[in-house]
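I'd like to ask you about the structure that follows.
A single protein chain has been omitted from the complex, and every remaining protein chain is retained in its original position.
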Amino acid sequence: MITILLFAHLQETVGKDRIELPIEQLTVMELKTALKQTYPLLELDHVMTAVNEEFARDNSKVTAGDIVAFIPPVSGG
Amino acid sequence: MITILLFAHLQETVGKDRIELPIEQLTVMELKTALKQTYPLLELDHVMTAVNEEFARDNSKVTAGDIVAFIPPVSGG
Amino acid sequence: MADRYSRQKLFKPIGVNGQEKIGEKHILILGCGALGTANAENLVRAGIGKLTIIDRDYVEFSNLHRQHLFTEQDAIDQVPKVIAAKSKLEEINSDARIEAHILDATAVSLRPHLKEVDLVIDATDNFDTRFMLNDLLQQLNIPWIYGSCVGSTGMSYTILPKQTPCLHCLLDAAPPNGATCDSVGIISPAVQMVVAHQTTEAMKLLIEDRDSLRATLVTFDLWKNHYQTVNVDKAKDSACPSCGMHATYPYLDYGATTKTEILCGRNTVQIRASREIHLAELANHLKKVGEVKGNGFLLSMDYQSYRVVFFQDGRTLIHGTDSIEKAKKIYYQLVG
Partner (left out) sequence: MADRYSRQKLFKPIGVNGQEKIGEKHILILGCGALGTANAENLVRAGIGKLTIIDRDYVEFSNLHRQHLFTEQDAIDQVPKVIAAKSKLEEINSDARIEAHILDATAVSLRPHLKEVDLVIDATDNFDTRFMLNDLLQQLNIPWIYGSCVGSTGMSYTILPKQTPCLHCLLDAAPPNGATCDSVGIISPAVQMVVAHQTTEAMKLLIEDRDSLRATLVTFDLWKNHYQTVNVDKAKDSACPSCGMHATYPYLDYGATTKTEILCGRNTVQIRASREIHLAELANHLKKVGEVKGNGFLLSMDYQSYRVVFFQDGRTLIHGTDSIEKAKKIYYQLVG
C-alpha cells in the first residue's frame, strides 16, 4: 500500500487529501501517470514531490509503505 | 529502547535534546523518577508529557519503541 | 473601500457569508503585549465587528522589539498599551468598534466585560491569570484560545467549554514559572508563530467552521526547527474542578486575593490596592519627595534606584526589583 498526501488545491481537485493505492513499487513518474488516469490532476507535472518527507525526482522509486506528498509550489506573497 | 525528547529549557539542563533508554516498559512517573536520578531535572514535576504525540498522565504506560516528549508549559506572552 | 476584504472573501472557507459573520462578532483579547497587539492587528484588519482589549500596562522601550502597533513616541509618552493600540487600530480600520480598558484582570474586574463576547484570545503573560480565565470562561461557556511564547518557543490550544479538555485538565495546577521573558528572553517570530495559530483558530470560530478547528495542542521551537502537535483527546477529565461534572471553579477566588505580583520580563513588582488612587492628590504629596510626571492616566517618578508608576485604578508598579518585600517598602515609603 502506498499513501499519497495531496496538498493545497490538489485536495479540491480530487475531493480528499489522501489516497491509498495497493501497489508494491513504481517510480514517481509512473505514480503521477497512474493518478492522472483516475483524477483530473494535470498540475502534477508542476508539483514538488516528497517521499517520506524527502525530496524526490520523477525517477525516484516509491515502495509499499511509503508516504508520497505532492506539494504545489506557492507563488503569492 | 524508549526515546525521550526534551523541549525548551530541559534541553539546556541535560545538554541534549534527545535521550535513548534501553527499557522495555514502565509508567511516565517511573520514567520521570529514573531521569531525575541521572539529570538535575526537577522541572519534570511540572511538564506536560506526550507519548507518541498523545497526551499522557503520570500513570500512563510507556513501552519500548515509544517516543516520549516532555514539554514545559510556556507562560510568556 | 467596497473591496477591502476581497482577497479574504475569495478564500473559500470564509467567502461572503463568512466575512459577514466576522463583521458581526465580538472578540475580547486579554493582554495587549506581544500576543495581544499582533492578534488585535490581525482581527481588525480582517474586519472583526467589535474588539475589546484589556491590559494594565503602559508602553516601554523594551516592548518595542516584539510588540506590534507601538512606536517610539508611545514609549516616550508612556501611553497605556490599550490606548496606544486603539489609536493605531482605528487608523487601520475605522469600521471596527474598539473598546480599550486599562484594567488589571481579575475574576471580578473581567466579568462585566464578557457580556456578549463570542470568543476570548489569551494574550496574558502568566498562568495565574490563565487559570482564572479558564474557570471564568468555563462558567460563562465562552470559547478561548490559549497562546504563550518565550525564547524561540511557543504553544497554542483552542478550548471549547463542555467539549474539549480545559487548561486545568492539561495542567494540574498553575506551574511555577520556569522560563520567562525576563530569564530567557524572547524573539518576535515566536510571537507571530503563536499568533498565526490563534488568529486562524479565531477565524474558524468566528465563521462557525468548527469542523476545521485544530483538536491538538501545538508546540514549537523556531530556533531549533521543531514543531509538534499533541493529541489531547484523552486529557478530558470528568472530575476536573474547572470543567468536570461538579465544577467548583477554584481559581475564581484565588485570583481575587493576589495583591502583589512579579511581572514577567519586567524586573517589576505590581501592588494592587483595593481602592482607586486620586492621582492629583497623590501628585501633590509626591512633589515633596521628587519630580513627578503625569499624563492623565498615571503618575511616574524616579525614587532611589527604582521607577514607581501609579495608576488611577489602585495599582502601583515598582520598576527595578523583583522582590515583593522591597517593592512594598518603597510603596509604603511613598504612599504612606
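We call the chains A, B and C, going by the order they appear; numbering starts again at 1 in every chain.
Going forward, a residue touches a chain if its C-beta (ideal position, glycine included) is under 8 Å from a C-beta of that chain, and two chains touch if they have at least 3 such contacts.
These numbers come from a predicted model, not from an experiment.
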Practice task
Counting contacts across the entire complex, name the shown chains the missing chain touches.
Solution key: A, C
Exercise for the section: Would you indicate which residue among C:17, C:73, C:163 or C:248 is in contact with the undisplayed chain? Expected result: C:73
Practice task
Based on the whole complex, identify which of C:65, C:97 or C:210 touches the chain you can't see.
Solution key: C:65
Fill in the blank from the handout: For chain C, residues touching the missing partner are 1, 3-14, 38, 41-42, 45-47, 61-62, 64-66, 68, 70-73, 91-94, 151-152, 181-190, 192-193, 195-197, 199-200, 203-204, 212, 214-216, 222-225, 227, 229, 265
Problem - Where the missing chain touches chain A, by residue - result: 7-9, 11, 17, 43, 46, 48, 50, 53-56, 69, 71-77
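By our rule, only the chains that are shown with their structure count from here on.
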Problem - Centre distance in Å when chain A and chain B are each reduced to the mean of their C-alpha atoms - result: 36
Completion exercise
For the pair chain A and chain C, the C-alpha centroid-to-centroid distance in angstrom is 43
Handout entry: Between chain B and chain C, centroid-to-centroid distance (C-alpha), Å
Key = 30
Problem - Numbers and ranges of chain A residues touching at least 2 other chains - result: none
Fill in the blank from the handout: Residue ranges of chain C touching at least 2 other chains are none
